[in-house]
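One structure follows; several queries about it will come next.
For this view, one protein chain was removed and the others were kept in their places.
Up next is chain A:
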Amino acid sequence: MLLIKCPYCEDERPELEFRNAGEAHLVRANPIVDQSDDDFAAFLYFRQNPKGLQFERWRHIHGCGRFFNAVRDSVSDKFLTVYKAGEPKPNVEQLVTRGTTPAEAVVESPAPRTPRTKKAEA
């Protein structure tokens, strides 16, 4: 079982107390009516799902109940760091060079979000 550190409980807890809540740092456009349909579809539906390090929201649902963010390697499942909701993205390169991640971990710079449905239609 994974042990996940909750930044609010300041404690490592078993993964059964947590629930993954998808990709982190998605920003809703303001005002949202000015956004094109493609951009809105990208915001609403399309996720990076990278092989390697990703920013994720987690909820300590059977603990303190709080949402927080984490950097996790989707290959090794290793958590590099966790931080409270609303805090800025941590510097991933720095975390990696500190040697806290396995060698196979790849830092992928996020690709621009493109709606995939367009390809299918073309």
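The rule we apply is simple: contacts are C-beta pairs under 8 Å (C-beta built on N, C-alpha and C of every residue); 3 or more make two chains touch, one makes a residue touch a chain; residues count from 1.
Just so we're on the same page, contacts and distances are computed from a predicted model.
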According to its UniProt record, the missing chain among "Sarcosine oxidase subunit gamma", "Formate dehydrogenase", "ATP-binding cassette domain-containing protein" or "Thioredoxin-like [2Fe-2S] ferredoxin" is "Sarcosine oxidase subunit gamma"
Among A:Ala21, A:Ala41 or A:Cys64, the residue in touch with the chain that has been omitted: A:Cys64
Which chain A residues touch the hidden chain? 1, 8-11, 13-14, 16-17, 62-66
